[in-house]
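The complex is shown incomplete by one protein chain, all other protein chains being positioned as in the whole.
We just call them A and B in the order they show up, numbering each chain from 1.
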Amino acid sequence: MDLRRKLTAFAALATLAAAAACGGSGTSDDKSGGTVTLSFWNGFTGGDRPGVEHLVDEFNKSHPKIHVNMQIMPWDVFYQKLLPAYGAGKGPDVTAMSANQVAQYAAKRVFQPLDDAFSAGLDKSKIVPGALQAGQYAGKQYGLPANFTPLLLYYNKKLFKQAGIAAPPADWNEWIADLKKLTKGKGPGGKPAQYGITMGTHETVEGIPILLAGQGGGVIGDDGRTVTLDSPQSIQAMTTWTNLVRTNHVMPVGTSGADADKLMQSGDAAMEINGPWLTSSLEQSKIDYGLAMVPAGPAAQTTLSDSVQFSLGSRATGAKKKAAEEFFSYWNSRDSQIYFANTTGFPPTRTDVGASDLKNPNVAVFAKYAPKAVPFLPGQTKFAQMQSEVIDPGFEKILNGQGDPAALLKQSAGQLRTLLAGS
Amino acid sequence: MVRRVGLYAGLLVAVAVIVLPVVWMVFASVKPEADITGNPAQLLPEHVTTQNYREVTRQIPFARQFLNSIIFAGGVTVFSLAFNSMCAFALARLDFPGRRALFIAIILFLMIPYQVTLIPIYQLVAKLGLMNTFPGMIIPRATNAFGIFFLRQFFLGIPRSLDEAARIDGAGDWRIYARIILPLSKPALLTIALFDFMFNWNDLLWPLIFTTSTRMETLPAGLALFMGQHVSQYGVVMAGATLTTLPIVIAFLFVQRKFIQGIATTGLK
């Protein structure tokens, strides 16, 4: 048999197929007939996708002169694609990304300030203040909210009832007592079969800084320059919670966000601090849950927020900029936000949506506490490094009992100061 | 007899460990989501459903993405099979200035992690105007150091006396390559074809980096849509993964039949 001839025929066929296939999908990036095309990349996979797709479709239908060309991909692919694309000047016009990442790109001048959007129709006074704060860098608005939510306390009603607890804890004293009551049984490797609480400590939104803030501590102060991670309050809070974890085993150590959710979904953890995405998962797993504000600490009752923000590439000017501003205004309009809240479970980014507009009572709870939530380290240009190299590993070291909490916090604080000095 | 039993016992234990997550995947694909997350310690499905499979085909353009995957992975496989075997043949059998240097370069190419070459390759593809096209996805991978290296080693194992005899009969290099080396290398060619196909079939990052149109997306990109940042539809992901894997498993079952128990030397003459 003549393998070579076969191969040649194969190759010819493949070339033809490839040529035919790409003939059909030629790029039509720019305007045709006065239409402005906005390329828009984001990572709204999973449960976020249907709501986002619907809003973009509606926008395209109601704005014949603008076409938003959206590509959804997993977040890690998104970030890996953004770097070479913007580096080669081929990045998208509009992106949506975690608010924490915006400053890093803004500082590299990849994005442009969006303050003009406010004069172009977006009513600043109607947007949740934290949602605006999360997108600010160097005094300017580089991000506008695609979503914004507080992190709240989920609790498993069935497990609470079994333990004879009537209501979710209101303050730390109750919380700690409840945690001890709810941690019990013998699971694999001598660990508890049921945990009082679970909280992801990497690859997720931060939970531990909420605890530090409850005691009056924190990670970096409101000025964005002063490290408070090794303040006496932070050390005190960390010591208290490390004891609860190491001695009373109220929380599994070192879980990722996804693993923490799984524990809550399987009914093996009684509480979790998380955002609204968990509601649909818990409903699917048939967990009877309740939602409450994070219990009040000795110094404050506060929680952190999580937000995805729109940004505009610095090359998008003129008509593209106008079109993008229109898109952002549309997205944050009252009608859009009511729709968004009712399909995705995220609270509206606006303050003028009442509980009566929201079909889901859980969304109303998130909306109620949205004004109380503060963004985590907004405007930090080295956020990625701070989180993955200092803060998360530091907390996990402490919770794994790798040293004295105070000493390890001091060490992490020192590293943060070095990073701050260089940014 | 005792040895046989021992052999089977060893194989069965090894296989049980190896396929555990695969079994989990297949079972999860027929479980309702509530059973996957609500009762994770249970391996066997209690209620069997085809819901997840229906969701896969309902929510993503499965047929279109399947076709795209075939074009991308198939294109890469066909080209690299031809080019790699040619280059490997030259390295194994022909004498030319620069042969040693080329071989060292190929070993060196294996060592650079793709993370640092992704950016310059992106720039090249963009400059060549191949962004968002199948050639842009296929050409950079139309040959690879791994395949050349593998085939070269294999070709070296084919007795030289065979091509020398043909040469005496007046056969040229192309004839020897096509009539002697390739037919004798069928197991190796099929193996490397399978690897190339499989690798590109599963690749999520590469096709997504070089396309900006959802119409060009391949199956892994479609499946990734079910894996959210916080929440994943595990059952649907596993159903999609099972469907995606099936063609390769079938291809493997076909290919492995070629690893016959030794070649009969009479066939070589």
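Quick note on the criterion: contacts are C-beta pairs under 8 Å (C-beta built on N, C-alpha and C of every residue); 3 or more make two chains touch, one makes a residue touch a chain.
Note that contacts and distances are computed from a predicted model.
Its UniProt record calls the unshown chain "ABC transporter permease", which is the correct pick from "ABC transporter permease", "Trypsin", "Ion-translocating oxidoreductase complex subunit C" or "cytochrome-c oxidase". Taking every chain of the complex into account, the chain not shown here touches A, B. When you scan A:190, A:318 or A:361 for touch with the missing chain, the hit is A:190. Only one of B:60, B:73, B:216 or B:238 touches the chain withheld from this view, namely B:238. Chain B meets the missing chain through residues 7, 10-11, 14-15, 17-22, 24-25, 28, 36, 40-43, 82-84, 86-87, 89-91, 94-97, 99, 102, 105-113, 115-117, 119-121, 124, 139-143, 145-146, 148-150, 153-154, 156-161, 172-174, 177, 187-188, 191, 194-195, 198, 202, 204, 220, 223-224, 227, 232, 234, 237-238, 241, 244-245, 248-249, 252-253, 256-265, 268.
By the touch criterion stated above, the residues of chain A touching the omitted chain are 76, 79-80, 83-84, 86-87, 104-105, 108-110, 187-191, 195, 202-203, 252-256, 258-259, 262-263, 266, 268, 382, 384-385, 388-389, 392-394, 396-397, 400, 402.
Convention: only the chains that are shown with their structure count from here on.
The residues of chain B lying in touch with chain A in their complex are 33-34, 37-41, 67-68, 71, 74-75, 78-79, 81-82, 118-119, 122-123, 126, 131-135, 138, 174, 177-179, 182-183, 189, 204-205, 208-209, 212-216, 221, 224-233.
Residues 1-4, 7-8, 10-11, 14-15, 17-19, 21-22, 25, 27, 39, 43, 45-49, 69, 71-75, 77, 80-81, 83-85, 87-88, 90, 92, 204, 257-258, 261-262, 265-267, 274-275, 277-278, 280-281, 284-287 of chain A are the ones touching chain B in the complex.
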